[in-house]
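A single protein chain has been omitted; all remaining protein chains appear in their positions.
Let's look at subunit A:
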Amino acid sequence: MAKLSVEEVKHVAKLARLAITEEEAEKFAGQLGAITDFAAQLNELDTTNVEPTTHVLPLVNVLREDVAAEGLSRDLMMKNVKDQQDGLVKVPPIMAE
């Protein structure tokens, strides 16, 4: 595990869809580097053959009867949409013209 470079931070920010300035990338590189340095101590532990825990309860396939139920109304679901038209969510162009 190594320190994060400014380039890596920019790449991660892009993956996470966060616009980031050069200045911010430098600041975050330092802070994230400190955290990943700290996390490197996990390497002290031998975890060969240790199963990863994703979830603490022994739950497998929680199922219910397949019965139709009323969902939320469309009007209600559109209540918080900033920009809409004819019951559809409006967004800026996806592709350049």
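Methods note: contacts are C-beta pairs under 8 Å (C-beta built on N, C-alpha and C of every residue); 3 or more make two chains touch, one makes a residue touch a chain; residues count from 1.
As a working rule, contacts and distances are computed from a predicted model.
Undergrad: The complex has one chain missing from view, so what does its UniProt entry call it, picking from "Phosphate ABC transporter ATP-binding protein", "Monovalent cation/H+ antiporter subunit A", "Glutamyl-tRNA(Gln) amidotransferase subunit A" or "Protein-export membrane protein SecF"?
TA: Per the UniProt record, that chain is "Glutamyl-tRNA(Gln) amidotransferase subunit A".
Undergrad: State which residues belonging to subunit A touch the missing partner chain.
TA: 1, 4, 8-9, 12-13, 15-20, 28, 31-32, 34-36, 38-39, 41-45, 47, 50-57, 59, 62, 64, 72, 76-77, 79-83, 89, 91-94, 96
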